[in-house]
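Worksheet: one structure, shown below.
A single protein chain has been omitted from the complex, and every remaining protein chain is retained in its original position.
Chain lettering (A and B) follows the sequence in which the chains are written, and residue indices restart at 1 in each chain.
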Amino acid sequence: MRNRLLAFIGVLAAVVAMGLVVPAAGQAPKKYNAPKTPWGDPDLQGVWNDATSTPLQRPGNVGEKGVLSDEEAEEFQKSLEHDLTRDRRDGGGAADVNRAYNEHWMDARRLKITADRRTSLIVDPVDGRIPPLVAPSPERRRAQAARADGAARFAAGLPADFTDMSWPVRCVVRTDVPPYLPTIYNNNFQIFQSPGYVTIAPEMIHSARIIPVDGRPHLDKSLRQWLGDTRGHWEGSTLVVETTNFKSEEGVLFQGANPATFTITERFTRVAADAINYEFTLADPMTWTKPWTALIPWNKVDPDEQMFEYACHEDNFDMVHFLTGARLREKNGER
Amino acid sequence: MRTLQSLVVAGAALLVLAIAAPALSHHAFSAEFDANKPIKFKGTVTKMLWVNPHAWIYVDVKKPDGTVEEWMIETGTPNTLLRRGLTKESLPNGTEITVDGYQSKDGSRRANGRDLTLPNGQTLFLGSSGTGAPDEKKK
Partner (left out) sequence: MPGVPRATYMPFPFQIVQGTGPSILMAYEFTSATRIIRMDWKQAAPTDSWMGWSRGRWEGDTLVVDVTGQREETWFDRAGDFHSDALHVVERYTPLSPYHMMYEATIEDPKVFTRPWKISFPLYRRMEKNVQLLEFKCVPFTEELLFGKFRKQAAR
């Protein structure tokens, strides 16, 4: 299967399959010598933004293309602003209400075509798509069904209980649980380094992912955390990060992966003064038929910009509104 | 040409799908706000809560019979606005704004602020800041 794909796609696929970074169109593939901290670690420090126009998975109509041509990129850029802007009011009430607010509340970067012009963030498998899902065990199927029932009640505006809301809506986790994926706003991470540590502070929700790089072991298996327990080490100029000890709650991990069997490896490489390549590989034999890898370019933000505190639960009026709204509607006869 | 349009639309849709993955889904607003209950009215700002996950603008709306209703308007994350150089002083109490949005499904005086404009038609905040914040400079 793999050989057939390689023969079909040619050189580009071979480059991707070898796990190399897909060179951005027009960017010379020369090695960048990242500056080092005073104690000799590659310097990743700064405030970084991971907004991108590239979808996670390759869209169906682009065939096996890994990178857009100049002409396609120009067209895509023209269309991006129209398609994704929240300022548009077309499509009827149902589409309109879900756009929520105006574009000035959103991260403007996602409307600009990403420099490398890839057609998917996923670089492995070569088709740019998440591998097929494994059939869930009866137990997992029941758990997933229960979650889906809750989500359906929530979508109808009639949640039965606070557990019908998702973990992000409950302000337990947002874009802070790895892998880091971009969203509509607050796509910011600040990296601090000190001897023996690399620390990543995501904006949503506040926390400090303090990563020891001194080779110490992970926490005991019995200690479980929402954001897991992370250890890092340097491979050349790449920070390689492994996270374990995720809590057993369903629905926290990407695509509802099973915390007991899920593994994630992340790689951070400074590839330019203002760019970091963030790569992650996810594996879970109970969820995906094989591991998969995505690459997301991070861009250094304007020095005048910065991160701001993102407290979430403290002023999460949503939870009260959802629940009291549901009880009121039920009282008025809605089901 | 058509293929590329499909690419863009499918791409956007897949991006939304990816974003809607359990780990970081932002809630569907149609769960709370009713697409069949659009509202549009003028109101006077009485306070703005610059908080996450949603900033809230409270407006007093004068009805034809002279009574005043208080509405609570849900907006986005204030962090984006702060990055554009705005501050909690950027929307003074007493400012008249037009709220164009959708009312909450339970019928209470709460709506999401789909479009907020000043009386002269300028989009709120873009029109009223002009602080020369970095994001504005870039545009």
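Heads up, the rule we're going with is that a residue touches a chain if its C-beta (ideal position, glycine included) is under 8 Å from a C-beta of that chain, and two chains touch if they have at least 3 such contacts.
Note that the structure is predicted; figures quoted are calculated from it, not measured.
Touch with the chain that is not drawn comes from one residue among A:A108, A:A155 or A:A201, which is A:A201. Looking at chain B, the residues touching the absent chain are 50, 78, 82, 86-88.
Seen from chain A, the chain kept out of the figure touches residues 37-38, 43, 45-46, 160-162, 170-173, 190, 192-194, 197, 199, 201, 205-208, 210, 212, 216-217, 219, 223, 225-227, 306-309, 311, 313-314, 319-320, 323-324, 326-327, 330.
Heads up, the rule we're going with is that only the chains that are shown with their structure count from here on.
Looking at the complex, you find that chain B touches chain A at residues 3-15, 17-19, 21-36, 38, 49, 51-54, 56, 75-84, 102, 104-108, 110, 112-116, 123, 125-126, 133-135, 138-139. Every residue of chain A that touches chain B in the complex is listed here, in rising order: 53-57, 59-62, 72, 75-76, 79-80, 83-84, 89, 92-94, 96-102, 104-108, 119, 121, 154-157, 165-169, 171, 173-175, 177, 179, 181-186, 203, 251-256, 302, 304-306, 308, 310-312, 314-318, 321-322, 324-326, 328-329, 332.
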